[in-house]
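Read through the structure below, which is laid out as structure tokens, and then see the notes.
One protein chain is absent from this view; the other protein chains keep their places.
By letter and in written order, the chains are A, B and C; residue numbering begins at 1 in each of them.
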Amino acid sequence: MFRHATTVRLYDTDATGALFFAQQFRLAHEACEAFMAAAGFVLPMKPLKAGILLPIVHAEADYTAPLNWGDQVTVEVQPGRVGTTSFVLKYRFCKAGDTLAGTAQTVHVAVSRKTGRPVHLPDALRAVLTASGRRKA
Amino acid sequence: MFRHATTVRLYDTDATGALFFAQQFRLAHEACEAFMAAAGFVLPMKPLKAGILLPIVHAEADYTAPLNWGDQVTVEVQPGRVGTTSFVLKYRFCKAGDTLAGTAQTVHVAVSRKTGRPVHLPDALRAVLTASGRRKA
Amino acid sequence: MFRHATTVRLYDTDATGALFFAQQFRLAHEACEAFMAAAGFVLPMKPLKAGILLPIVHAEADYTAPLNWGDQVTVEVQPGRVGTTSFVLKYRFCKAGDTLAGTAQTVHVAVSRKTGRPVHLPDALRAVLTASGRRKA
Partner (left out) sequence: MFRHATTVRLYDTDATGALFFAQQFRLAHEACEAFMAAAGFVLPMKPLKAGILLPIVHAEADYTAPLNWGDQVTVEVQPGRVGTTSFVLKYRFCKAGDTLAGTAQTVHVAVSRKTGRPVHLPDALRAVLTASGRRKA
């Protein structure tokens, strides 16, 4: 499982004092980019060279405990279902003492930059997603 | 059904050319605040006076068609399930010609500002949520 | 002088309770886009058709009074110096009762999309910027 360390910054919070809910998706995407880079599939160049985009077609998050300004957060990233043209990334947000603060998932589809239509996941990406699966086991 | 007109701004988009997925939640919250204000339950003063916060405990979105810089968007807001201490808001994002670009929903819980524990939805808020339901019928 | 009405949303604020300073630039850009659109120079299509980009090369802001969640804000937009290849936009942020909350300015340069080099401001844009100047007088 891939772990990305980050910090809740002032701009992630709102006037209620805690993380603004949509910023959990910012943290998820930061972790997603770090996960891809760590596995050698560096965004945005790798998909660009493969002639694809990886738009998100579904996103969801749960909020379990407040995240506050200055909190050190570990984001765990783990691939979920890997299909022919799409894949799922799952995220867990843990703060100090391993308290679960929330979870998220994003569903990505590989589409051709030329036609905009779904295409097979490139092998290099599939390797990243299934290697992680194996590392987990 | 409540409709909120807005525009996709440059800062909502990313280098892929379209809306960054988390910004759809920004648009949802803008529409949520407009919906509440239009119904007389003006954030943040009304919940403050009632001694409550309305944190989001779940959020999700689907992305159907790209939203681009400059797109005029109508966000339809409609309450979903209204429980004792929680409620759901549903959003549809339509662009010119009524093309559905995406949907979202947020689940809110009423919690006491003092204790942080769930409390009954204030009557004024329940009225807003169920009146909208009736308007829909 | 062009006036754009907007509202400080929850996501504009931070845990200190007021507007996060960088969000004043978000509000400025929202007002900039509204100003251009009102004058018929609709972003992003007009500059695209003219083969130019209008990147910001300098931005600054002053913060005079706090802006809080829910504040109704009027953003006044007024062109400043209009040069051969660049122009200045000035912004004033006023809240209820005409209290000045802050100011900002952005300096834009017209550059060719092909070469990335500065080019003359298109006439249509120059007309927008100097017409506003005249309206002011």
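Keep in mind that, in the parts below, a contact is a pair of C-beta atoms (placed from the backbone, for glycine too) under 8 Å apart; a residue touches a chain by one contact, two chains touch by 3 or more.
Note that this is a predicted model, so its numbers are computed, not measured.
Student: What is the set of subunit C residues that contact the non-displayed chain in the whole complex?
Tutor: Those residues of subunit C that touch the unshown chain are 15-16, 18, 21-23, 25-26, 29, 44, 53, 55-63, 66, 106.
Student: Give me the subunit A residues in contact with the hidden chain, please.
Tutor: 7, 9-11, 26, 29-30, 33, 42-45, 69-70
Student: For subunit B, which residues lie in contact with the unshown chain of the complex?
Tutor: These residues touch the chain not displayed: 10-11, 13-18, 20, 22, 68-69.
Everything below uses one rule, namely that only the chains that are shown with their structure count from here on.
Student: If you average all the Cα positions, which chain's own average lands nearest?
Tutor: Central by C-alpha mean position: chain B.
Student: For subunit A versus subunit C, which are copies of one sequence, does the interface use mostly the same residue numbers on each side, meaning over half shared, or is it different?
Tutor: Here the answer is same, because the shared fraction of interface numbers exceeds one half.
Student: When the C-alpha atoms of subunit B and subunit C are each averaged to a single point, how far apart are the two points in Å?
Tutor: Centres of subunit B and subunit C (C-alpha means) sit 27 Å apart.
Student: Averaging over Cα atoms per chain, report the distance between subunit A and subunit B in Å.
Tutor: 24
Student: Residues of subunit B touching 2+ other chains?
Tutor: In subunit B, 26, 29, 44 touch at least two other chains.
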